[in-house]
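Below: the structure, in structure tokens.
Just one protein chain is left out here, and the rest sit where they should.
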Amino acid sequence: MVSLAAYIIRRLILLVFVILGVTVLIFAITMMFPPEIRAYMYVGNAEQARPGVIEQAIITHGLNDPFYVQYGRWMSQVLQGNLGWSYSSGESVVTAISGRWVFTFEIVMFAAPIIIFVGIYLGVQSAIHRNGLVDHVCRVASIVGWSLPSFWLGLLLISVFSGYLRWVSIGPLANANIDFIAAGIKSHTWATYTGIHVFDGLLNGHPDITLDAVKHCILPVTVIVAIDVALLIRVMRSSMLEALNKAYIITAKAKGLSKKVVYYKHARRNALIPVATLSGMLVAGLLGGLVITETVFSFGGLGSWAAHAALTRDIPAVLGYAILSAVIFVIANLIVDILYAYIDPRIRLE
Amino acid sequence: MNVRSRFEEFKVSMRPRVKEWKFMFLRIRKNTLALAGLVIILCFAAIGMLAPILAPVPPDSLDAFKIPKDTEINVLTPNPTPPTLRHIFGTTDQQYDLYYACIWGTLTAFRTGLTVVGISLIVGLLIGTLAAYYGGMLDEVLMRFTDIIIAFPGLILAMALVIAFPAKIPINMSMLFVVIFALVSFLLLALGFSKKLLLVIQGLLMLSLLSIFYYPLILDLNLTRLDKVLIAITLVGWPGYTRVIRGEVLRVKNEDYIEASKASGSTDFGTIFKHIWPNTVYPILIVATLDIGSIVLSAAALSFLGIGAEPDYADWGQIIQRSRAWMSRPEQLIGNMHTFLIPGLFITSFVMGWNLLGDALRDVLDPTLRRR
Partner (left out) sequence: MSLATVVEVKDLKVNFYTYAGVVEALDGVNVSLREGEILGLVGETGSGKSVTSLSVMMLVPPPGRIEGGAIYVQNDSGREDVLLMNDASLRSMRGKDIAMIFQEPRAYLNPVYTVEDQISEVILVHRKPEFLKNALEVLKKKRRGGTVEASNYRRMLRNPRSLGVRFIQKFSSKKTLKNEVRKEVTKVLKSVEIPDPERVCRMYPHELSGGMAQRVLIAMALACNPKVLIADEPTTNLDVTVQAQILTLVRLLKRDFKSSILYITHDLGVVAQLCDRVAVMYAGNVVETADVFEIFGSPFHPYTRALLESIPNPEKGFKSIPGIVPGLINPISGCRFRDRCSYAMEICQKVKPPFLEVKKDHFAACYLYGGSQ
């Protein structure tokens, strides 16, 4: 029996290399900007117009140095925890990220389990009752869902539920509640336990705030679920169909096992293996930031911040965000691989 | 005599393949979803080709893709007008005609999808096949490289690329020619083609090398914003193809007929062309068809964020971008629903057509499920 630990160690080493590679790639992209633009990072808005300031900045910060020199300089900063200053949001990159990730997390916290569990359930049912009603409905729904532009669906939902029916407003919380919390923090009547409104509301004894947060999450979560669950259903379905065709299913039936046991214990466990990988990647992608959805719903999470940064050429912010995303992705990859090795004993041999 | 008999031989050797194709078309015809997808795509293709008739270019316009502004009604009112007889789909703010945008946007969509898929496919094919066929260190290095790009949040990378790309790229044509001729001569050598052609190509290679030093040909390429978007999405997308193609080639590489082909003296490239690629083409085709949809969606997303096509370019995402102004004011948004509802429907149906086709192709071409 090959040990799981050895496998994990091997993957960790690979992870380091990939992260390093990602940083090189990100840095290479920023180097595509001419030094003048990059100098803006170091020069405040007020002084930019003055002659000579930009040239001075280029010299001071070595913006014309060779690639590896600049890269080395930047990496040493990053490793010390300094990701630079995001001038589009007026705070350090680290502060910007730590202030905003909670909003992204709130949405993903609801969306991910729904996508995974609903996707798996419907996918399995579609495969078991192939060409039945569930199968056809799921199939059509999947194709439609996967074809929707997320921003369009978002705009549509906003206009109907927010504009016409006036059930919720845009943003993570009703404006009244946002003010309430801000005031509470100032007067120390509100303790920020987790930063996530859904939890903090309960922990501070204000279930109405929790409810409000949930209400505001419904629309963005709907948009994400509608589009991503389609993919999961399709993959689960085809994986399950493949598993059902395998020889060991005949053995299972020949042992006298009931259909339920054959499908759910024998077939599904094998079918879940590729789906696990996909789910992990999906969640990592979601955590990395829902750029479009957050922008449309003004949710103030990582995604909208990064989009704004990219638009305003806020290079440190984009760099910092890119590193964060890549790290999340790679770690998720690792977790998925470990999960994979745990579920499927054959993988441990590789 | 010789030519005739060779042609007869060819026809006979193609018979089983033709039979397979006939079977495949039969299955496509029977599959309602595939037909629906095909019909949708053909409709859009028709719209695209008939664009100059359906939405005539205004006589004073320099570029067909610039959406005309109606300067006659309400120049002072920037607000969008709902559908009327004059503007069938209505106008956006600044009085841009939605109908024109949607019709000509079809052409933009096709152009975007097919270009990106085409280039990504070629790049992915080359790199994926090389990595899978030769394996070893080359495979490791290439795969790590593609892994790194895949590790990236795609949209952000595309955004960064679009912004970072300069508007003018001076391309050293001599250098380009050198690279192209070098590649072609390498290919010819590997395939063992005619020596005469090889000599000609190598002569051209020498000429281009000389010209680099004595008379470099430099072309200033002006990139429109849309071009940048295409390049960005291609650069982000090619690793996906590489992975799929590599997987397929790996699967086929270990089959017995590859070994037989090598044993009968076929060169590496010969084996790849004649045996490996024909057997891997189906899954790649499926991925490509499905991908056209996501590419159009990504391009629309980039336009929506404001870094896609120019503000008055006929692009579906670009038109919806104008609705962003009312995003934080839902009451106004619903009042102006036509500005985003209709272009969005265009996008959704276009993408759905490709998805239907790709999905149905996936079912039809699945080798394990055929002939049940």
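Residue numbering begins at 1 within each chain, and the chains themselves are lettered A and B in the order written.
What we mean here is this: contacts are C-beta pairs under 8 Å (C-beta built on N, C-alpha and C of every residue); 3 or more make two chains touch, one makes a residue touch a chain.
Since this is a predicted model, take the numbers as computed values, not measurements.
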(message) Looking at the full complex, which residue from A:V69, A:L165 or A:I343 touches the chain that isn't shown here?
(response) A:I343
(request) Can you work out which residue in A:F17, A:Y121 or A:Y248 touches the chain that's missing from view? (result) A:Y248
(request) Could I get the residues of chain A that touch the absent chain, sorted low to high? (result) 1, 246-248, 250-258, 266, 269-270, 343-346, 349
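Everything that follows uses one rule, which is that only the chains that are shown with their structure count from here on.
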(message) As a quick test, compute the distance in whole Å between the mean CA positions of chain A and chain B.
(response) 26
(message) Give the list of chain A residues in touch with chain B in this complex.
(response) 17-18, 21-22, 25, 29-30, 32-34, 139, 143-144, 146-152, 155-156, 158-160, 162-164, 166, 169-170, 234, 242, 245, 285, 288-289, 291-292, 295-296, 298, 306-307, 310-311, 313, 318, 321-322, 325-326, 329-330, 333
(request) Spell out the residues on chain B that touch chain A in their complex, using ranges where they run on. (result) 33, 144-145, 147-149, 151-153, 155-157, 159-161, 163-166, 293, 297, 300-301, 304-307, 317, 320, 323, 327-328, 330-335, 337, 340-341, 344, 347-349, 351-352, 355-356, 359, 368
